[in-house]
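Only one protein chain is missing; all other protein chains are in place.
Coming up: chain A.
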Amino acid sequence: MTQHKIQFSPVMRVRGLDLYYGTAQALFSVDMDIPKHQVTALIGPSGCGKSTFLRCLNRMNDLLGSVSIQGKIEMDDGTDIYDKHQDPIQLRRQVGMIFQKSNPFPKTIYENVVYGLRIAGVNDKKTLDQVVESSLTRAALWDEVKDRLDQSALGLSGGQMQRLCIARAVAVGPEILLMDEPCSALDPKSTAKIEDLILELRGKYTIVIVTHNMQQASRVSDYTGFFYEGKLIEFDRTQQIFTNPKNQQTEDYITGRFG
């Protein structure tokens, strides 16, 4: 496995990550440094392990039961997130996640945004109001919903719901946002809005986005990692990957010869 030496300050260091679903190995010794306050795109054909890898970063794989993991994922303060003293609840507050299918709770828009705060025990009305406004503004949704915060989130359009989910994740104040194909269920217009939002959030948050859409990866990301059959084949600046990939497989994939 090649060591990717790129100049940036990493927020997370993944070292020698192996992952097994039962006995089947899904990730093979993945090493990756995730650059701080940049957008990192993970691309690759279906089943290559990119989503599995993404879920390792906030330990969502723990919920699947039969998953076992070897290797290390270090935060920038040096703690291993898979250390047995590490609390996954705490980790997930630092590493938020947006899912492929938008999943607002059947509550009001307001309650959706403050959900993360409420479960953390914050109930002060003033704080919550502030967070709702700032988060929705960050998610570019405030102007559209400010008059109907007390209405059900299920009445929003698909794109609005996805932005609400982003606002909900942002409200907790994470450092990293993981996005698992956030636009795959959206129409081009809503996709464009989410992409604008990602560019907007860049610089304030570290974003790791899994996408099937290579144009999207090239549009929104600073760095790109190419996964194939559970291995990280190449990881570099997006421009580099898309214009001058070092690896033949990467080039074949990007030029559409397979996948």
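To be clear about the criterion, a residue touches a chain if its C-beta (ideal position, glycine included) is under 8 Å from a C-beta of that chain, and two chains touch if they have at least 3 such contacts; residues count from 1.
Here is the rule we go by: contacts and distances are computed from a predicted model.
Its UniProt record calls the unshown chain "Phosphate transport system permease protein PstA", which is the correct pick from "Acyl carrier protein AcpXL", "Peptidase M48-like protein", "Phosphate transport system permease protein PstA" or "Pyruvate oxidoreductase subunit gamma". Residue A:Gln90 is the one among A:Ser9, A:Gln70 or A:Gln90 that touches the chain not shown.
Mapped onto chain A, the footprint of the missing chain covers residues 58, 60, 63, 65, 89-90, 92-93, 96-97, 99, 101, 103-106, 108, 115-116, 118-120, 150-152, 154-155, 165, 168-169, 172.
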